[in-house]
Structures are given as structure tokens and as C-alpha cells.
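Excluded from the complex is one protein chain; the other protein chains are retained at their positions.
Moving on, here comes chain A:
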Amino acid sequence: MTIAALPLRNDRAIDGRIARAWAALEAVPDPEIPVVSIRDLGILRDVLTGADGALEIVITPTYSGCPAMSQIAEDIDRALDGAGLAPWRIRTVLAPAWTTDWITPAARERLRAFGIAPPGQCGMPAEAQPLRFVPSAARAGAPDVVACPRCGSVHTQEISRFASTACKALYRCLDCREPFDYFKPY
């Protein structure tokens, strides 16, 4: 599996203030999945210095309706305030559209250890499913083979494509019998 690298601006000398902002922001966790940071998830896109000297924090939303975005903005404010990095502003960009392919390998492992099966690759060909009489519309985006984050078995079953948050599906392991969340490819 290849993971698209999170595009970062390493093409110029990063001044001390920007480096301190990155350091402060790397500690900001996702409000709903606190074992991963907003940088791990690819929500934090860039840190720039605006023409007026203010830091510009570039973020992108996950799902269009993700209710955590305003909390994330507040958490960014708190982190930068704590680091004494004022003034700054947060800019939200939509393109390129966020994808779970940006989640770093280390963060995937932390998700798994936390009990959330990490997302499969987007655009991966749908696996054959043991479902009968299913038209292609219902097969679209069919689940990958999802390994149970507890016992590692791939003998798992989707219970619902929608679960505790917009970004997760609900699965169960048919071997250890535990239900678990699966971070949906997006």
C-alpha cells in the first residue's frame, strides 16, 4: 500500500515562528479520535506567514458536515495562544479534497491500537462480496477486507456503513465476536 505524502512546504527556509507553530499544532488532537493529531489526519495543511506578518493556518474539512471543525479551530487557537504565537488566522480550503489516503502510517497504527480499523486505500478495486442480488449501486465503494483491530482476523462483517461519527462504519469480527469501528475510505 502506498500512502500519498502529506504535501508540506519544505521548499524554503522555515523561520523559527513557523517551526514553533508546527510544533504547537502537531500536539492538537482530533477532538473525536484523540490518539491522532490534526496533522496525522491531513486536516492541517500548511502554516504560512501572511503579507501582514500574521501566521496563516491552512486547514481542510474532512466530511462536509463534520461537526468537529469548529472545535478544531478553537483547539488551534488555544495551542497557538499557549505558544505565544499571535497574531494568526485560520484559513479553510476545500481543494484538494481531503482523503483518508493522507493519514500517515504511524497514525494508522495508533488508530488500530485504539480499536479503530484504519481506512483502506481509496479507489482500491472493490473486493468480491458474499452478498447476493446486489446491484452495482449498492456495491459502489464496497468495503475492503477489514482486519479486526483486536485479533487481526479478516473474517469480519459490515453491520452498518454509518456509525458513531461521519467518518466511521460499524463492523463486527466473526472470530473474536467483538464489534469495532472502521475508518471509512474517503
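Worth a mention:
Everything below uses one rule, namely that a residue touches a chain if its C-beta (ideal position, glycine included) is under 8 Å from a C-beta of that chain, and two chains touch if they have at least 3 such contacts; residues count from 1.
Simple rule for what comes next: contacts and distances are computed from a predicted model.
Taken from the listed names "Sugar ABC transporter substrate-binding protein", "Glycoside hydrolase family 3 C-terminal domain-containing protein", "Phenylacetic acid degradation protein PaaC" or "Urea transport system permease protein", the protein name that UniProt assigns to the chain not shown is "Phenylacetic acid degradation protein PaaC". Among A:G50, A:G82 or A:P96, the one in contact with the hidden chain is A:P96. Within the full complex, the residue among A:V35, A:V58 or A:L170 touching the omitted chain is A:L170.
Of the listed residues A:R78, A:R91, A:R161 or A:R177, the one in contact with the hidden chain in the full complex is A:R161.
Contacts to the hidden chain, counted on chain A, fall at residues 61, 63-67, 70, 93-98, 133-142, 159-164, 166, 170, 184, 186.
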